[in-house]
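The complex is shown incomplete by one protein chain, all other protein chains being positioned as in the whole.
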Amino acid sequence: MVEYILETRGITKHFPGVLANDNVEIKIRQGEIHSIIGENGAGKTTLMNIIYGLIRPDRGEIFYKGKKVEISNPSVAIRLGIGMVHQHFMLVPPFTVWENIVLGKEITRRGVLDKASICSELRRLMDSYGLSVPLEEKVEDLSVGIRQKVELIKLLYRGAELLILDEPTALLVPQEIEELFEILENLKKQGKTIIFISHKLKEVLRISDRITVMRRGKVVGEVEGRTADEETLARLMIGKTLESPQLEAYERGEEVLRLEGVRLLPRLKNINLTLYKGEILGLAGIEGNGQKELLEIITGLLTPESGKVFYKNREVQHLDPRSLREIGIGFIPEDRQTTGLILDFTVAENIILGRHYKEPYSIRGKLNLPVIKKTAVDIVKEYDIRTSTVDKYVRFLSGGNQQKVILGRELYSEPELLIASQPTRGLDVGATEMIHNLLLSARKKGMAILLYSSDLDEIMTLSDRIAVIYNGEIVGILSPKEIDEATLGLYMTGARKD
Amino acid sequence: TAKVKVGIVYDVGGRGDKSFNDAAYRGLQEAIKRLGIEGKDVEPGEGGANREELLRLLAEQGYDLVIGVGFLFTDALTKVAKEFPNTKFAIVDGVIEGLPNVRSLVFQEHEGSFLVGAIAGLMTKTNKVGFVGGMDMALIHKFEVGYRAGVKYVNPKAEVLVNYIGVTGEAFKDPVKGKELAMSQFKQGADIVYHASGASGEGVIEAAKEMKKFAIGVDSNQNWIAPGYVLTSMLKKVDVAIYKTIEDLVKGKFTGGIKVYGLKEDGVGVAYDKYNAKLIPDSVRKKVAQLRLDIIAGKIVVPSTK
Amino acid sequence: MIRRILINILAPFLAVLLAFSVGAIVMYILGENPFYVYKILLVNSITNINGWGYVLFNATPLIFSGLAVALAFKGGLFNIGVEGQLYIGAFACAWFGITFDVHPIIGIPMGLLFAMVFGGLWGVIAGYLKARFGAHEVIITIMLNFIAIALTNYLVNNPFKEPGQINPIPQTKELFSGSVIPRVYPLFNKLGIDLSSSVPLNYTFFIAIIFCIIVWYFLERTRWGYEIKAVGLNPKASRYGGINPSHIVILVMFLSGALGGLAGVNDVMGYRYRFLDGFSRGTGFTGIAVALLGKNSPIGIVFASILFGILDRGALAMDVFTNTPRELIRVIQAIIIIFVAIGNEFIFRLLQRLERESE
Partner (left out) sequence: MIGGILSLELLSSALRMSVPLTFASLGGVFSERGGVVNIALEGIMLVGAFGAVVGTYFTNNPWVGLLTAMLFGFLIALIHAVVSITFRINQIISGTALNIMATGLTTFLSRLIFKAAGSSPHIEGMVQWRFPGTNWQISPLIVIMFAVIIISQIVIFKTRYGLRLRACGENPYAADSLGIDVIRMRYSGVLISGILGGLGGAFLSLEHARVFVEGMTTGRGFIALAGMIFGRWTPLGSFSACFLFGLAEALRMRLEGFGIPTQFIQMIPYIVTMCVLIGVVGRAVAPAYDGIPFEK
């Protein structure tokens, strides 16, 4: 029996209106990498939170190393040797890395933090697992990739035997994912057990020993990693097979956007880029190479120090977001919850954001509620947003539906240029497919789309051309048909340049 | 016959200020004891916003005499007195004219302040004395001006330092600033500080005690608060005025109009008691007694405004 | 929808009931008869017309200050400076009223306008400093309170002091009749309601109600209200949505200050007909509690203000008619506020949950 490090029996958890976990039984073997996949809202995070003691189940039992355990709070889990990296990082941004790691298990001398011992202990730990992070820096100044590692070290520092990673790769770029997988393999070799949650089936197939599939709160299947393939997994997950999006033939239209020598130090050195009607230009780059600043300049949040941005041959680098929308640019910001939506506004209110001030939504300053409502209802229908009414707060929508609200809002006004940043981050395969189709049909209607994504698969399948940004410069404009992901990676890391 | 009912409404600060309101309370208690009346004392809410309501409630309840203690009642009392012509009213420190059912009890604080100023002027060794006022306004200026005149009258070379605690009603209940201001005056060389600042004066007296200098109290006799450090107190006999008013009512002699309580009427004065018996030399006492007579006789006219 | 309305009415009602029960227990422990005390409280406030008159009179400035705080909260700002804005607004309308002898048709609206504009300008200082320098509005408005009180004190003591006044508290001279907001008793008497002419309730109360509607309309039905709420909820997303948060901060502080300025009108134009130094003492601060109890909604603010009006009136009656020490009344007031807040929150959550589950 000791073969299983963790076993759950009959775990059930209700949330108001949702049955998040329904009699869940999973078995995790000692020393394996075990993936759990499922749609958004399938109940994966809830299950993990229960195992980690953050949520109490309504019913059900947990066995750890063969013994029944009551995990009433995270301290108990930590003591048992269970550690968890959460879907939304649980870090304290203004704290330094070492402070974040030791929080809750500090080494002290008479109550005072013993920084010297702490740092030497952490260095020893990092060496033994081949992980390294800058201990003195503040977490808020670090990239997500490094934050991810900080989270891992947090677990290892607490002596975790069973590591739960909830969507650890959602925010990582390919190189970072590669690095993470190496670390995980290494941990596995050292005897650790890992539960891995992801929406990216390729990754799951690559790393897992076994895979459990969840749907609507239930376990619907369990397969061996070696024997599985994408199609079976997708069918188990959403009950149908996926078709990969087909890029139709592409004719270059007239120029829509042109950047000339755009510069904003320290991140942006010299950006030259052109985008044409009816194409999707993929932007690839590792975080911190200037893509964020670049997108913010095009959307009017930042002004470049020098250089020019032309939209349909008109200089626009000095315009603010409102004026840019006015002339036909739409934005899908990277983080839907903090910049894309106002969570405590209703669906309808979110749908008019950005155009709320002009007709037909406002007439002489007065909101035109019937029109707003009608528009919202139309958009909800057209983009298949799952919500009971348009008066529901967006907070209560699932992630996929939240993203569709943003898409609906931006596409409805038929902009000529769409800036889309990470449009499918964190979404399940079904939702991702739907968003891809929406982007493709917009392109077909002649929209120019600048697509930034950290998911290289997405970039490769959707783009007509790919621009790679490295160290504040565009180092190559590539055609996805002529290259593979590895080559793209070379450009992104600066190893190759045109 | 039914007992005569008298209601008193206090000023901000309320009972227990060891000064003004307490004096009013004493007057009422005295009347309850000696005249057998029924008395009720109430206090307006925070900031005294509902003074008028309180006065009206008492009048509606059939009180025979309703007394507002403090100038703050001027407006409200005028209004209510007009509504209840059969009820008698009195106001302390405020002047309401033309209403036969209202008696205004006003005190010549500048006269009393003149006398304590004279004591300070005669006894200062540094030729510097101080004054700490509560809220910066006309009524308190009366104390300042009388005091200054008294100091200068007996000692033209003496300098008078003046500070006010603040510009709101809070200034009457901030002993911390009272003390700090008195200390700064002492440090600047003053050796006697007179206060007219309600409960904030507690701090002035404390400063005198701590720095082993003299304070002069106000309104009630405050000599006992810090024996040996309170030179004397300028008495404002609110208790006497209130008792007299109630007595007049009981005896059917109540009249409207202004009743002035100055030195002549023994409404203000200087406190001599066991606590300051040894502090003030006889020569000073004699001189002050003479000044008092001069003022009563009109030989000295004490100014009351800046 | 009906359910939601029910929640919003039922929750505070049950909460008040709960609060009064707790207050009763405290009184009982202290040896008072709670039934008698509550009887006195109610008899003198809400079971007779005159009592109601006082209650609504007390509530009037609180409605304005509550609205001022709530509007700022909606825009994500904590305006703790209503007290100062109130003084400035009060002085401004008094200044208009003592300077211009005009017909009420002009005088009253102009008086209101002066209170709003100057209160708003006082508020906007904090808004500008926040937008321009990032200075924390809480500190700035606290400081501005002290400065406003000192400034009006200076003005009323020096250039605008009533000549030869008898009231020793400095005050301005009386307003010309054109800027006086009349009392309501003549109208009520005509309608057959027996309101005593001594009750100071005046039309400012109805102006306050109208402003509740205006504020509600502004927030819920205009693009500016939309933008204010958007910035209050998520400034980052608002920037993406083409709204400039700095402009909104300035706008919000102006409007909030304008409402704060109006909180001074009841006393100046509707009651005393002059500016009296230091007349307010705390209305602006009570507005914070009012706004929060009313959950920042105009209708909630009206009810919360009336609750405070009842407590104030009740406190007086308890002082005069019972032996409950007056200080204790304040303690009970505090307990009531806390329990109304707790009860409100709990019942709100409970009903909300029921609603969600039944969906």
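A few comments on the model shown:
Labels A, B and C are assigned to the chains in the order they are written; within every chain, residues are numbered from 1.
Keep in mind that, in the parts below, contacts are C-beta pairs under 8 Å (C-beta built on N, C-alpha and C of every residue); 3 or more make two chains touch, one makes a residue touch a chain.
Remember, it's a predicted structure, so these values are computed and weren't measured experimentally.
Taking every chain of the complex into account, the chain not shown here touches A, B, C.
Among C:136, C:247 or C:353, the one in contact with the hidden chain is C:136. Only one of the listed residues, B:55, B:158 or B:183, touches the absent chain: B:183. Listed here are the subunit B residues that touch the chain not shown: 13-18, 21-22, 46, 136, 161-164, 166-167, 170, 173-181, 183-184, 187-188, 199-200, 202-203, 205-206, 209-210, 225-226. Touch with the hidden chain on the side of subunit C covers residues 78, 80, 129, 133-136, 138-140, 142-144, 146-147, 150-151, 153-154, 157-158, 285-286, 288-289, 292-293, 325, 327-331, 333-335, 337-338, 341-342, 345-346. In the full complex, subunit A contacts the hidden chain through residues 52, 54, 73-75, 77-78, 84, 86, 90-95, 99, 102-106, 108, 111-113, 154.
FYI, only the chains that are shown with their structure count from here on.
Interchain contacts link the chains end to end along an open line, per the touch definition above. Of all the chains, the one whose CA centre sits at the greatest distance from that of subunit C is A.
When every chain is reduced to the mean of its C-alpha atoms, the one closest to the centre of the whole protein set is C.
Mean C-alpha positions place subunit A and subunit B at a centre distance of 75 Å. Taking the mean of the C-alpha atoms as each chain's centre, subunit A and subunit C sit 46 Å apart. Listed for subunit B are no residues, as none touches two or more other chains. The multi-chain contact residues of subunit A, meaning those touching 2 or more other chains, do not exist; every residue touches at most one other chain. Looking at the complex, you find that subunit B touches subunit C at residues 40, 42-43, 45-50, 52-54, 56-58, 61, 71-72, 74-75, 79-80, 83, 93-97, 136-139, 167-169.
Of all the residues in subunit C, the ones that touch subunit A in their complex are 221-224, 226-227, 229-230, 233-234, 236-244, 353, 356-357, 359.
Those residues of subunit A that touch subunit C in the shared complex are 16-17, 299, 301, 320-323, 325, 331, 333, 338-345, 349, 353-354, 356-357, 361-362, 365-367, 369, 388.
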